[in-house]
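In this view, the complex is presented without one of its protein chains, the others remaining in place.
To keep things simple, chains are lettered A, B and C as they appear, and every chain counts its residues starting from 1.
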Amino acid sequence: MTAASPSVAAASAPNHLGRLKALTAVTAVAFLLGLGMALAYAGTDAIQGNVQRLFYFHMGAFFGAFVAFACTVVGGVQYLRTRNVKWDTFALAGVEVGVVLSFINLATGSIWARPIWNTWWTWDPRLTSAAVMVLVYIAYLMVRSGIENRDTRHRFAAVYGILAFSSVVFTLVVIRIRPDTIHPAVIGTGAQDAQGGFAMNSSMTTTLLLNMAVWVFLLTPTLMWWRIRLQNYADRVTQRKIAYMEQG
Amino acid sequence: MTTPNTTDFMLLGIAVTLGAIALYVLSLWWRARSLKADEAMLEQE
Amino acid sequence: MSERPVIQTRGLSKAFGFLPVLRGVDVDIPRGQFVALLGANGSGKSTLLRIISGLTKPTQGQVTVGGWHIPDEAQHVRRQLGVVSHKSLVYPQLTAYENLRFAARLYALPAAETHERVLAALERVGLKRRAHQLARTFSRGMQQRLSIARALLHKPHILLLDEPHTGLDQPACATLNALLREMHADGHTLLMTTHQLEHVPLLAQRVLILARGVLAHDAAPESDPVALAQTYARVTGESIHA
Partner (left out) sequence: MTVFARAVGAIFLKDMRAEWRSRELIGVMLLFALLSVLVFSFALELDRLARREAISGVLWVTVVFASVLGLNRSVAQERENGNVDALLLAPIPRAAIFFGKFLANWLFTAVIGALLLPLMTVLYNVTLASLPVLGLLLAGTWGICVTGTLLASMTLQTRVGEALLPIALLPIALPLLLGTVRATTGILTDAPVNDWGGWVGILLGIDLFYTVVCMAFYGVVVEE
């Protein structure tokens, strides 16, 4: 192939498999530590009981998803500036990991709500917005898969990924500016009629901080890194297929 | 006031969390495996 | 040739994803030349035309049109270009006159002259009597003539024609060819792709053939369509009836 497209450079980037495996091991240990602290170290909430422990993962998953979707914005902007495929891969990894994490966020929230709010789901602005957030990024994946031309796919994905972030920002701010949500704001002041809020003691704060750090700085990057590796591998195979077809 | 017993819900939540992550990792592995199969086919021909 | 070529490409490459379409094309087209660009489907001739017109960005390489760089200075190039495609580029719900008046506004032609120039352009392609009929009611050949009027309205000196003969019957082809020869006589630079080799010797001074993304042939056309078809078959490895 005479035209050295940027995609070739991305596909032949150094491997780093050893580092990724090390990171994965660290993530696994830290994740188990966080889980253990949530189960054994943090104090039991007097009003809500054990189900309150889910809250550590609920918050971790949301902010992990937030970081992943922010990566999609960075990847999209950088792709449009440089047209280097590695940024599109970065953005795609952000979307997939973000969808998984925001699903965990929704699911843990829903399971917590059953005993506390006495319902699995309610059409509260923040819950609606969080659900829409997942749908936007599923739409991102559908838009992507509908485009055969790779360059077009990358460009549209970049644009859509940037637009989609509005739903993430909306989910974050809706609790602050809208008084009619029942979702409690654990950090800072929230709605007056929020239900299910709780006071945190020091063991709870420590556990929350540790779990947030694990989800944001370890779990999200690890999953994204694996996803990027998979995409680079897929690109290499596609390239070989095309080279094969060109010969034949 | 007694603390309600909500342990079942906690366990369900943890199971869903771990399950979701495990499923995603499994999907990554699955996709890598089918790529390997593609590559092997290219090599054969 | 002392004058700089009107269209010049250097090392022009374009890949759609992993699929290379053009792999290093160098072309010089001097002012006033009528060039036919031939090639099989997927040989990249439409892509080359779209890159020169600024609709597609090249992956690598340099393109200048009228001394301006593409795509960075495309806005200077657009006024010099008239493009006719196998698609008609006209709105079927508008009349011929309205279509051209819309084009005149897009090219910011002086409002006072618009009416005269639109009528003159319609006259030139023989559609003046039909000026106020909807383009929807036009035959394919008439739509193509309207399209040419649209492309000429802002008096470009370069014409890019992407398979202008597609879908035209014999008389319409003859009318089109007569118009193109007239353009050439007027000193326009023309670059045309086509599948129908029989038109090439009648029109072009020079034939370029693209094969597998590179320029494989560059010469004056054989005067006989059959000989041209043989050359084409030899260069591209694909036979085409003339």
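Everything below uses one rule, namely that contacts are C-beta pairs under 8 Å (C-beta built on N, C-alpha and C of every residue); 3 or more make two chains touch, one makes a residue touch a chain.
No experiment lies behind these values; they were computed from the predicted model shown.
Although it is not drawn here, the omitted chain touches the following shown chains in the complete assembly: A, C. Contact with the undisplayed chain is limited, among A:Val29, A:Ala139 or A:Ala243, to A:Ala139. Checked against the full complex, the candidates C:Leu134, C:Ala174, C:Val214 or C:Val235 give a single residue touching the omitted chain, namely C:Leu134. Annotation: of A:Thr24, A:Asn84 or A:Thr128, A:Thr128 touches the absent chain (contact as defined above). Among C:Arg23, C:Arg50 or C:Arg130, only C:Arg50 touches the chain left out of the display. Hidden from this view is one chain, which touches chain A at 80, 125, 128-129, 132, 135-136, 139, 142-143, 146-148, 151-152, 155-156, 158-160, 162-164, 166-167, 170, 177-178, 180. Residues of chain C that touch the chain left out of the display are 50, 53-57, 75, 78-79, 81, 83, 85, 87-94, 98, 102-103, 105-108, 134, 150.
Heads up, the rule we're going with is that only the chains that are shown with their structure count from here on.
One finds 49 Å separating the Cα centroids of chain A and chain C. In terms of their C-alpha centroids, the spacing between chain B and chain C amounts to 55 Å. Within chain A, contacts with two or more other chains are made by no residue at all.
Those residues of chain A lying in contact with chain B across their complex are 35, 44-54, 57, 61, 96-97, 100, 103-104, 107-108, 111-112, 114-115, 219, 223, 226-227, 230, 233-234, 237, 240-241, 244.
Chain A makes touch with chain C in their complex at residues 1-5, 7, 149-151, 235, 238-239, 242.
Partner chain A is touched in their complex by these residues of chain C: 13-20, 22-24, 59-60.
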